[in-house]
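Have a look at the structure below, then the notes.
The complex is shown incomplete by one protein chain, all other protein chains being positioned as in the whole.
Then we have chain A:
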Amino acid sequence: MKIEQATIFGFGKWHDRTFDFQANIQLIYGLNEAGKSTLSSFITGVLFGFATKKQPYQQYLPKAGHSYGGTVTIATSKQHFVIKRVGGKAGGVVTVTDEDGKVYGEQFLAQLLAPITPQLFQAVFHFDERSLNQIFHLSKADLNQHLLAVGAVGSDKWLQQAATYQREAAKLYRQKGRIWPLNVALKQLTELQRKVNQARGAFPKYMQLVQEKQEKEQQLAKLTTDEAQLSQEKGRLERLVKSWPDYQTYLQLKQVSVNQSTWLTDQDLAQYSEYKHQLALTTTDLQQVSQKIAERTKSQALTPAFQFYIANNERFGQLLTQKDQIEQLLVGQELLTNNQQATQLEQQELESELGIQIAVEPLSKADLAVAQNNFAEQTTLRQQLIEQEQLRQQMVEHNDQLEQEVSKLEQKTPETNRWPATLGISLVVTIIGLLLPGGFKLISLFGLAASGWFIYQQQTQRNTASKANTEWQQTLARLDAQKEQLQVITTKLTQLRQRQAGLQQIWDNLKARYHYQTLTTNLILNRQHDLSRLQQLEVTTHKITEQLTQQQQQISAWLDEFSFAQEWLPINKKEPKKAVRQIIDFYQEMQRKASELGNRDQQYTYYQEQATRLQRQIKDWQEKQSDFLTQHHLVSDHELQKSVERQQLQSEQQQQFNYLANQLGDLVADFKDYSTQNQLETALVSVSDQEKRLQQQLMVLQQQLVKLQATMQQLVSDGTYQDLLQQVAQQEAQISELTQQWLAKRLASEWITATLTAASTQRFPQLLRLATRYFAILTNDRYDKISVAPDLITVRESKQATIFAVGELSQGTAEQLYVAFKLAFAQEISDVAKMPFIIDDGFINFDPPRRQAILKLLKQISQHNQIIYFTANEADLNSFAPEEIIQLKRKG
């Protein structure tokens, strides 16, 4: 590309001015403030955009009201374009007009300039003093970056596309992102998997439920059995409660049947009835016969007494059957009375002999032994006491003698035996004195003095009294021994008396116990036998009296029976013997009269015989009846009747009992556990309650089972799990798809970059070779090698082969290195893009030889790249042809 013309409407100091750049290398010379930099800025401004308000000094707004902007005419290999840029937003409004007058916009311009961007233009094709300093910061990466940007035709577009893909990819997924589709999808997947894991729990849960169900079913079976049992029990108890009254009756009846003693069979009863019947018949017969006899008797002239007898013949006969017995009783009474008299006599005799009024109980065998021992011991004790007393008396006497002897001896040895006591007293006084308070303590001093004196006294007398003393002492010793013996005896005496008192106590107790207080010891010990006898006699008397009384009563009773015949047979009951005789005599007299009467009247006799026979028969029946009753342990007919009634009742009760027993059946055994109806009812309530509870439990259990089954069914039919798995698969598919898209974009981007890199990497060695060559030219062969490490660029000095880092080079040399790179770069990419160089006073640090060298090199370069060179260095003018020079004049 070549810049052919620049027309300025208004830009800084320039307005309405056109510059033509015909030559390949165009020198624009001007002094300071001639407008060189303004023109330079205008050209780059039209091509790449004016400066914005952020850089007001770079804007070059016209001062004098001229319109801002202008045009630049360029020539490409194909045609010419006029680029017009006027003031406006963001670098101004630009239009491009082609040869046909077709107008394009900003994009077209960028396309036209591609791959040269403003940045790249500044980096490569624009030189000024300031930018040359960048050499110190240049790195291999920068070079590569620039190379990549211009490495191939259209590479900027490719790079843009790569960036677009990168952006698009970043809109799908970022490693740390959250909102991008793939990130979101991945998050959703995690969430889904969590749900899947949760749903997976259903299976163990189901198995758990299966087990729970089994347990519950077992429980249910058990409860059902229990319930059935309880129900049965309840039924049983209900029956028991209902049958309780029956059971009570049953029990009563059972008791009765247990009590049942005599039992008369029907046969027995029939027999008894027969007896009674016969007896009645016979009695009737007898009455008739008696009637006949009475009639017969009436017809005779009979005594009233006899008539009375006849009338009461039977009764007399009956009573007199006991005649023998009564007579025997009378005899026995006589005997007993004799006996009684004899016994009483003996008793009286014994009592008077013994001297007691009332009989006393004899000693038991053991007590007798105790009494005898006691007596013997007491006797012995008494003996011993007497002996000891005598012994003591003797000793007392002996003692008196000895004492007299001692007193005689004592007179010979005065006071000697008195000192210990006196000394003792004085010592006691001393001690007491010590115990007394305050001044009284002086008493002890006195006591002490007294003691001391006594001791002294004793000491002086000891020797003189020695002989008499010995004798006295011996006597005294004997007296002591004597006294001791006396003491022993006294003690023994006391013991004996105590013992005697003990024995006396026992003796007294015994006597008190047997009421023997009035009895002498001799009687007690030796007449025990008599005492026994006396007691026996008393008992005998008592017995006899009782017997007598009883017999008298019997006799009296019998006599009383005859009160009906008082008129004809007056008896005195007070004399029973006589009365009995009287009765027997009367009866025998009447019988004799009756016999006589019989002999006289045949018919009468006949009746009499009849009567006797009937009477015998009656007696016979009566006996049979009586035997029967006795045999059946019955006392009377009445009792028998009662018994029969009872028997009948029992029979009925037995029937009822049997009926109830049958009715109650096995229940009877069950009733035994309950003593009251209340107890039974309580049991029933308890069982009912239990049953209710059980039924409640059963219901709950059944409900639980139903619920369990429902839950299980739900678990089985719940498709959530499968759905979730499918959702996971779906999500994974979506993620795979997104990943594929993302990868495709990223790969496309990387492929482009990699391809461009591949394309540009070959350019780098070429670039380095060119730069080395240019650097050698610029430094007049002083340096022959450039090395580019990632962070360091070094050069080799050719003569000494010394290596210098960029920072070690002089300012000028460093700038020359940078220029070399720039030119080399432009050269290297010339196949892709050819841009004019715009050099704005770029080489001020170059010395004249090197300046010559650069100008020479620029001329070479200008063969393919246009060069617009602004300078204030007049010397440069010599190096250019006139047509290559534009001179700017400083105004005003």
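Following the convention adopted for this analysis, a residue touches a chain if its C-beta (ideal position, glycine included) is under 8 Å from a C-beta of that chain, and two chains touch if they have at least 3 such contacts; residues count from 1.
FYI, contacts and distances are computed from a predicted model.
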item: Candidate names "Heme exporter protein C", "Metallophosphoesterase", "Peptide/nickel transport system ATP-binding protein" or "Formate dehydrogenase major subunit"; UniProt protein name, chain not shown; value: "Metallophosphoesterase"
item: Among A:Phe42, A:Tyr60, A:Phe81 or A:Tyr165, the residue in touch with the chain that has been omitted; value: A:Tyr165
item: Sole residue of A:Trp180, A:Tyr206, A:Trp244 or A:Phe804 that reaches the chain not shown, by the stated touch rule; value: A:Tyr206
item: Selected residue (touches chain absent from view) among A:Thr422, A:Thr521, A:Ser626 or A:Thr755; value: A:Thr755
item: Selected from A:Ser717, A:Gln800 or A:Asn878 as touching the chain missing from the view; value: A:Ser717
item: Contact footprint on chain A, counting only the chain that is left out; value: 107, 111, 114, 152-155, 157-158, 161, 165, 173, 175, 186, 189, 200, 202-204, 206-207, 715-719, 721-723, 725-730, 732-737, 739-741, 743-748, 750-752, 754-759
